[in-house]
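Missing here: one protein chain of the complex. Every other protein chain is in place.
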Amino acid sequence: MRALFTGALPRTVLTVLLALVMGGVIMQVSGKDALNAYQVLFNSAFGNERALANTLLAATPLIFTGLATLIAFRAGIFNVGVEGSLYVGAFTAAWVGFTFVDLPGVVLIALAFAAGGLVGGLWGLIPGYLKARLRVDEIVTTIMLNYVAIRFTDYLVTGPFFVPGMANAMSAEVTPQAQLPRLVERSQLNLSLVVALVVFLVVAFMLRRTTLGYEVKTIGSNPVFARWIGMPVSRTIMLVMSISGLIGGLAGAGQALGVNYRFVSGFSRGLGFDGIVIALLGRGSPVGVLLSALFLGALRNGASTMEMFTRIPRDLIDIVVALVIFFTAVEIGFNWLRRRRPTPDAVPPPGSAAEPEKEGVRGNA
Amino acid sequence: TRAQDSDLSVALIIAQGGLGDRSYNDSAFAGLTLAAQEFGVDVVPIESSDPVGEGEQLLRAAAEAGFDLVITLEFSHFDPLARVAPDYPETLFSIVNIVVEGPNIVSIMFDEHTGSYLAGALSAMVTTDAAVPNTNEDVVLGAIGGVQSSGIDVFLDGYIQGACAINPDISVLVAYSNGFGDPATGRELALAMHESGADVVYQIAGGTGQGVIEAAKDTGFWAVGVDSDQDYLAPGFVLTSMLKRVDIAVYDLIGRLVAGELEGGTVAQYGLAENGVGISDMTYSRHVVPRAYTDRVNELREGIIAGDISVIDTRVISEEQRTAFYSNRTCAGIQDLMSSMGS
Amino acid sequence: METLDLIVNIAASTLRLATPLILAAMAGLLSLQVGQVNIGLEGMMLAGSFAVVAFGFWLGSTWMGVLAAILVGVALAALFAFVVTRLKANLIVSGLALNLLASGGTAYLLEILFNTSGTFSPTALQSLPNLSLPVLSDLPLVGRLLFNHSPLVYVSWLAIPLTALFLYRTIPGIHIQAIGQNEEAARSVGIPVRRRQYLALMIGGALCGLAGAHLAVGDLALFREDMTAGRGFIALAAVYFAAGRPRLSALACLLFGLFEALQFRLQLASSIPPQFFQMLPYVMVVITLAVISARKEWRKGWS
Partner (left out) sequence: MPYLELRGIRKTYPGGVLANDDITLSVEQGEIHGLVGENGAGKSTLMKILYGMEQPDHGEILLAGRSLKIANPHAAIQLGIGMVHQHFQLVPNLTVAENIALGAEPRKGLFADQAAMHSRVRALSERFGLQVDPAARVSDLSVGLQQRVEILKMLYRDARLLILDEPSAVLTPQEVESLFSVLRRLVAEGCTAIFITHKLYEIMSICERATVLRRGRVVGSVRTAESSPAEISRLMVGHDVASPQRTPPNANPRDRLVVRALTTGSAHRSTPLDFTIRSGEILGVAGVEGNGQSELIEALLGVRTGVTGDIVLDGTSLSRLNARRRREKGLALIPEDRNREGLSRPMQVWENLASATYYRSARASVLDLGGLQGAARDLIRRFDIRVSSEKSAVSTLSGGNAQKVVIARELAESPAVLIAAQPTRGLDVGAAQFVHEQLLNLRREGVGILLISADLDELLALSDRLIVMFEGRILATFQRDAATRQALGLAMAGRLESEDAP
């Protein structure tokens, strides 16, 4: 899976170029100057220090959610619920940030991240428990719980934590010392990038070198075997879902403390779902996740400035982005997730895998 | 539309919901285009897929692109604006729906509650009048908000106040569609209200509101439009529209910019008096609504302008008052609220 | 009488709300059964919604629009099938990309074809006329409940047994099951695997087209950006909920519609914060699922 460095990288680059060309053609036929458009896109993504900073800014939450999704994938769990953890995490962090206003910044920030991660983790534990103990398919529960998280946080800021005079539902502002320090002048790029990178290192190490990582890999590749050999399968599944949720929660905390300085109802435009794309584009390797997060971040950041200077409508950029993802999807025609499906009679839970080989291919990224 | 007579340039940052909401954003954009033609200024609408998250980036990018005036329609930009504006003293900024302090910031406020009050009053008058088509004997109105937030509630509460002013026994059903982009849900919600007796339904729900109006059209009751004149969307089924003339505000703003009179650190208040809010001309419903009603609405309008009638802006009530009122969002509740304000 | 009335209203509302879900769920379960889970339902529906409005407007006939929606759905499904079966693209990413493509694409076409954005509701365009049968539709309650819906509602009812029949009784259907459960086995008896996968996915595309069409012109007559509002995912959840069985999937969709219909009315009836009612459908799904599985678990021991 270190594929990105061995031969696969050039291929990836090639397909991305192909996609960009396709997008260019579309722009041309609809009478836009594609070349110029891409120029702007590139410049506003990498052109100068601040452009780069903004790209990193856009990439930061994606790194989190990508890793959160990845670690679940590794255990053969398809966690669509990172979005939900992101919301509850964001609110919790914001709550800490505007409640314990007397604490010194360092403590407060640490506390806010911790709290956000904790609550995100607990949120992830719900589907984790249901899957591990009751074998409830996590795809359904996580999709459902996302909606719940979004509605519930919305309730919190329109009810108990209502702030008068706000046209949109949002929490109070987090106290200044809880607002994450910025890394670059006049860019919102902030400390949460560092946190993201730390999480990246931890996850990478965890997966490669620790007993947990080893158990995750085994369960992901053959849950039946894992239990027969004496691994704590249920516990690991719950643990993994919690960690996944925890990372999602950290992502939310980062956005709340570093970008919006509050919890804004419905603030995430599917950052959690981007995590799925990224984990897959990253071929299930942490490094891959890092790279694809940067890639998507650059695309997003570039796009938002692009539409400002080339009169190219946002939607067209969405199309281009979609094309890139599409082509990359084609290029990464590896099948460990294509196999993930319930045998049409009973959704195969971990431990009762009907087809270990297939189950095996699933998690083995 | 680069024009010789002015080399000023204006950026308009579009709010959530985006262009095509046929209300808030579109209305502002109309004002922008008009201004572009009239004054020959260079105008650029800026849409973002994530206006909330990218707030600061958008503002900075716009400022650095050298626009003379940067107007943001996105409410949540008040935080970033306060941070960004000082870095660009040469640029004028303007934000709608909230006051942001700053020497180079012009805030634009609307009295949505007074406009909605008039709509509520009119609705209350027709709902019991058998002479008016598509009404029933029930003393029930409906109001649908896109999401629950005081920005939306100020419309709903103004509407309720107007209705109660006409008929203290009236009940106004309130619901939230939870999103601005889902007409199908809007339709079902409106139907549910109609089933429980509401024959006039006020929608403050953007694209979701489209469904409300459609429901009114094919089930035969009245919808009330919002922000821009939506009467034409279903002639004969939209009683009126509560106009929030963002177009006028934007147009004025640019006008004053061109005239060199635009002062930072000011607040432009748009109420009934300024025709910043009000109700539509009822092009398609005028002939079926008794003259007396529209006259009464005009009296109320005068009364509010004169200050004889006070309409509560629920954005600025205290925490206790709010909790009290929202646990009992009825005419009685309004009464209590009023008395608590009075004291 | 009052309560009976209410019940009928809720039931009717449930049926309307469930219709697009059911159609999409049938599509979803076909893709699941053939082993090519389709996350792109949402996108296909949205494309259908756009197509029905655009073509209905151009051709001056809503029914022609519906036809177009079906074709567009099928075309997208064919593209999806090509990408995932022939090019061996990753299922999930392709699905998500398809959704993005549909979302951006429809919005963009709205821009360049009708130079409007957000909503497109040409006055010329009529929504599909509700069924009205001489006597039946005028029956007091039953009429309102059963004989007064938009045509595609009935299509969705039809789709359920037809899907079951197709899947369990027809030869292609049996092959589709075989491929989904043991592709190798299907190959080894010379079943044209890829052709069957195309078939399943393209039927799904047609159903999604219908689902989208119903959203746009079933009761309304307009297209709104992203008007599918996540229904594709709800449908998919229903399919997983039912482990790919047609009738159970439909039931799940109806349940969801019911909770939705209830939450609308509960909002009007009480001063409890609306979000709680809005959560209701999703929470109920999770709880139901948990209970079902719990009972299953007690019955059989682990192995």
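Letters A, B and C mark the chains in the order given here, with residues in each chain numbered from 1 onward.
We take it that contacts are C-beta pairs under 8 Å (C-beta built on N, C-alpha and C of every residue); 3 or more make two chains touch, one makes a residue touch a chain.
The structure displayed is predicted, hence computed values, not measured ones.
Student: Considering all chains of the complex, which shown ones does the missing chain contact?
Tutor: A, C
Student: Looking at the full complex, which residue from A:Val224, A:Val289 or A:Ala303 touches the chain that isn't shown here?
Tutor: Final answer for the missing-chain contact: A:Val224.
Student: Given the contact definition stated above, which residue among C:Ala68, C:Ile92, C:Ile191 or C:Val286 touches the chain not shown here?
Tutor: C:Ile191
Student: Which of C:His149, C:His175 or C:Arg265 touches the chain that is not shown?
Tutor: Here the residue in touch with the unshown chain is C:His175.
Student: So that we can see where the missing chain sits, which residues of chain C does it touch?
Tutor: 169-171, 174-175, 177-178, 181-182, 184-191, 301-303
Student: Residues on chain A that touch the omitted chain in the whole complex?
Tutor: Given the touch definition above, chain A has residues 209-214, 217-218, 221-222, 224-232, 343-345, 353-354, 356-357, 360-361, 364 touching the missing chain.
The criterion applied here is as follows: only the chains that are shown with their structure count from here on.
Student: Weigh A-C against B-C on C-beta contact pairs and write down the one with more.
Tutor: Here the pair linked by more C-beta pairs in contact is A-C.
Student: Roughly how far is chain B from chain C, going centre to centre by Cα mean, in whole Å?
Tutor: Using C-alpha averages as centres, the distance is 35 Å.
Student: Averaged over CA atoms, how far is the centre of chain A from the centre of chain C? Could you give it in whole Å?
Tutor: That gives a centre separation of 27 Å.
Student: Residues of chain A that contact two or more other chains, please.
Tutor: If we look for residues of chain A contacting two or more partner chains, we find 151, 154, 158, 313-314, 318.
Student: Would you please write down the residue numbers of chain B that are in contact with two or more other chains?
Tutor: 148, 178
Student: What does chain A use to touch chain B in their complex?
Tutor: For chain A paired with chain B, touching residues are 54, 57, 151, 154, 158, 162, 164-170, 173, 186, 188, 255, 259-262, 264-269, 300-301, 303-305, 307-309, 313-314, 318.
Student: Under the stated contact criterion, what part of chain A meets chain C in this complex?
Tutor: 30, 130, 133-137, 139-141, 143-145, 147-148, 151-152, 154-155, 158-159, 273, 276-277, 280-281, 313-319, 321-323, 325-326, 328-335, 337-338, 340-347, 351-352
Student: In the complex formed with chain A, which residues of chain B make contact?
Tutor: The contact residues of chain B facing chain A are 16, 44, 46-50, 52-58, 60-62, 65, 75-76, 79, 87, 97-98, 147-152, 178, 315-319, 322.
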